[in-house]
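Here the complex is missing one protein chain, while the rest keep their positions.
Letters A and B mark the chains as written, and numbering starts fresh at 1 in each.
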Amino acid sequence: MPTPRTRLSDRRIATLALAALAWLTACERPVGCTGDYCGTLVIATAGEPDILLPVVSEFSVTRDVADRLFLKLADVGPSGNTSGDEDFQPQLAERWEWDAPTTLVFHLDPRARWQDGQPVTAADVAFTYDAYTDTLVNSPFRPSLRQIAAVTTRDSLTVVFRFRQRYPEMFYDAVYHLRILPAHLLRELPRTQWHSAPFGRAPVGDGPYRFVAWKAGESIEIAADSTFFRGRPHIRRVIWRFTPDQTVAVTQLIAGDADAVEVLVSPDNVQRACAEPQLACYPYKGAAYGYVAFNLAAQGDTSKPHPLFGDRDLRRALVMATDRERLLHNVFGDLAKVPPGPMPQLWWIWDPEIRGLPDDSGQAARLLTRSGWIDSDGDGIRDKDGHPLSFRLLVPTTSAVRRTYARLLQEQFRTAGVDVQIDEVDFSVFTERARTGRFDALIAVWNSDPTPSSGFTQTWTRGGFGRSNYGRYDNPDVDRLVDQAVVSAGSRDQARRAWRAAIETLNRDAPGIMLFATSNVAAFHKRFADVTIRPDSWLAQLATWRVPADRLTDRDRVEH
Amino acid sequence: MNVGNWLALGGAAIVALAAVAALRRRITATASGRRFFRHPTAVPGLFVLAFFVTIAIAAPVVAPYPPYFQIDITNPDLPPSTQFLLGTDPYSRDVWSRLVYGARVSLGIGAVAMLVAATIGTAVGAVAGYFRRWVDTALMRLVDVGLAMPRIFVLLMAVALWEHIALWVLVLLIGLTGWFGTSRLVRAEVLSLRERDFVVAARAAGAGSVLLEAGLSFLGLGVPPPAPSWGNMIADGWHKMTVAWWASTFPGLAISLVVMAFNALGDALRDALDPRRAGEEGGEGGGAA
Partner (left out) sequence: MATWLVRRLAASIAIVFAVVTITFFVIHAAPGSPFLPAESQHLTPETLRRLSTEFGLDRSLPEQYLLFLRNVVRGNLGQSFALRRPVADALADAIPNTFTLALAALIIDFALGLALGIYQAVRAGRVGDVVSGNGALLVNSMPVFWLGLVLLLVFGQWLRWAPVGGLSNPVLCPRLDSPACGLDFLWHLTLPALTLGLVGAASTARYQRAAMLEVIRQDFVRTARAKGLRERRVLLVHALRNALLPVITLFGLAFPFLFTGAVLVETVFAWPGMGRLAVNAIFQRDYPVVTGAALLTSAMVVLGNLIADVLYAVADPRIRVRSETA
């Protein structure tokens, strides 16, 4: 019983179908991009940037995207060496020299242009430094710039950095964190509004790639700037696809919906991905370490010690009660090591000889009993003065690794007579409670800078109060030794000895349980050649990656 | 699984069968009871529920391990075997043992929700239907508001905003957000003195709540670890589904089975109590409720 109306819509559907067919056939014909500059790289990742304005975001995925759009003055070279300036590679600055031991002069490359056509000038650099150190912007990188006294312009292409003192990693401090921003586009924006600036959702940069699109919850796309003054990148498009978790990211990689995953994380994922004939796996040193941080201060009142973790013996007992090797084996298999202190494998101070407390549940039990923690009421949980040995462990729901660790720890502690309740909260809530000290213990993971000088200081010294020293660990001996290692050590060996002494002192105080230091494995589709990974920032060498002309697939050729 | 566990499991099945048989003897005395048991899904539905209730009560003898016990964390994800009936999960816990203890939580939530729906829902509906006028209007507008807020949204807000919520509070909350539909139907029933659909609504509240708990746990906000519920068992096993399918498949099946039993019983009950159907068969109206 066809009525005229349905007939009309039938015709409309037919037209639509034809159009769709035409598009499909047009797309599948192997025309489009050919040659050496066609590659398309689709990265599957479990995190999405909050804002593409590097000064206000510390997400590593933000860094991955923003570092393609915005140049630093210079960057760490393939060696990863952060001392002196010999191993650094020029980016926005074509060269630099030292006018005095604490005066560093950069000469910008005159070819550099913002993607709206304006030249990049020394004023942009001064503006950027001002923004990074402005308390209203309150950049997470501000503490890393504390040794820089001033940044001034000498002429439109020359900029001068003045330091407070001389130390081995001063050049690193000057260039590693600052991503130069366009003053002409951001000057009018009130500093309090930088955290939600519209610019951060449609950035204009000066780097090898320009921003194309950001579909919230879906993907970000950037495209190579063929006129980039340091040479056109071989990979023409880079697309990040956001997935709910790491497993889905690996699944997309295996299914061919993505080309690369930064870290496979679990042995299952490694097994799944590396067994695929079309994928290649690239192991590299891990920049991350994870630990249980005890809150040494009382919740809500940092002037008082925590009722449990204020006690050094109790902390030491809990550290010894943990069988870190078995935990590690369950979560990571071979993809991590038990660290000898709070450090990732990437740091040059990594040394298995550094002494720490043993994993020894017998000794832990004796220590607990000796300090009066006995199960007097037979409920399986130790108690003292009528208080059970019970605490809450805070973990973010977004991290499968930490959730797993929490559950395994909960059971290990239960067998030691310690009751643990797990609080799983969203990452933003986790960070907020961590920073305001509203927790008993938490599992923290730091994806660290390539050098301990700033990361360690911010996490384990007094200078990190209100920053990443969530547990408010404070030992003047450690502070002094760290200061000696960072600033006054004359040689690398002296610095190494000072670091070692600092970490052994810290280990004896047991401010946390050092759980793991990752070894990473990235996976790529095999058509990508010349893939090299700098462990502190896996996409840093993207400019050298390419898809050879004879390996191009439809994905690389597709035109828009 | 040792011999004792197998015997206990067999015993649970026999107890469940006996319970169904006893119930059948008791209620086939009435016409609606006979109609109920004539329904093809009534007996299997009753048996499934009776079985899960029995093993939930007898959990310590049916389950070989405590539900939170991690057997050997360096060797997790073992497939089903005679030792581990349904395999072990990523934390090296016995899936069967957790399933058995999890039945307590999941069935408990279903039961509480049904109870709340049957009491509060019926009371509000009856009051509204009986008093009419402004009482009716006020109560029914309240119900409208309740129905307009998706339950999962309300519960997520409650659980996420008040950080550590005790298990019993969660169960109660799930129950307290599930009675709106029932009260509306009961009101209609008081008005018409005819329909028997509130049975269906109470059943839906029970089944719906079991599913809801599973959903909440899947989103990471349900029953807190290490307590087992079928919902958080699925969530725990999910990220390893490709290497150890058993850890989240079996609790998923258990949920489906129990909800199916709820639904089947509801169908049978509705048909048995439906006066129109009754008239057809020449029995007395809906005597029993």
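The definition used in the following text is that a residue touches a chain if its C-beta (ideal position, glycine included) is under 8 Å from a C-beta of that chain, and two chains touch if they have at least 3 such contacts.
Bear in mind the structure is a predicted one, so any value in this text is a computation, not a measurement.
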Options A:G200, A:G290 or A:P535, residue touching the unrepresented chain: A:G200
Contact with the hidden chain (one of A:D36, A:D426, A:D477 or A:D530): A:D426
Residue of B:I71, B:A227 or B:M260 touching the missing chain in the full complex: B:M260
Absent chain, residues of chain B that touch it: 40-41, 141, 144-145, 147-153, 156-158, 160-163, 191, 207, 211-212, 214-215, 218-219, 231, 234, 238, 241-242, 248, 252, 255-257, 259-260, 262-264, 267, 276, 280
Residues of chain A in contact with the chain not shown: 19-20, 23-24, 27, 40, 42, 50-51, 56, 135-136, 138-140, 192, 195-196, 198, 200-201, 212-213, 215-219, 221, 237, 239, 241-244, 248, 251-252, 254-257, 397, 425-429, 431-432, 435, 555, 558, 560
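Following the convention adopted for this analysis, only the chains that are shown with their structure count from here on.
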Between chain B and chain A, distance of the C-alpha-averaged centres to the nearest whole Å: 44
Chain A - residues contacting chain B, complex: 245, 247, 251, 268, 271-272, 326-327, 329-330, 392, 397, 400, 404, 406-408, 410-411, 414, 421-426
Residues on chain B engaged by chain A in the complex (per definition of touch): 68-70, 73-74, 76, 90-92, 160, 163-164, 220, 224-226, 239-240, 242-243
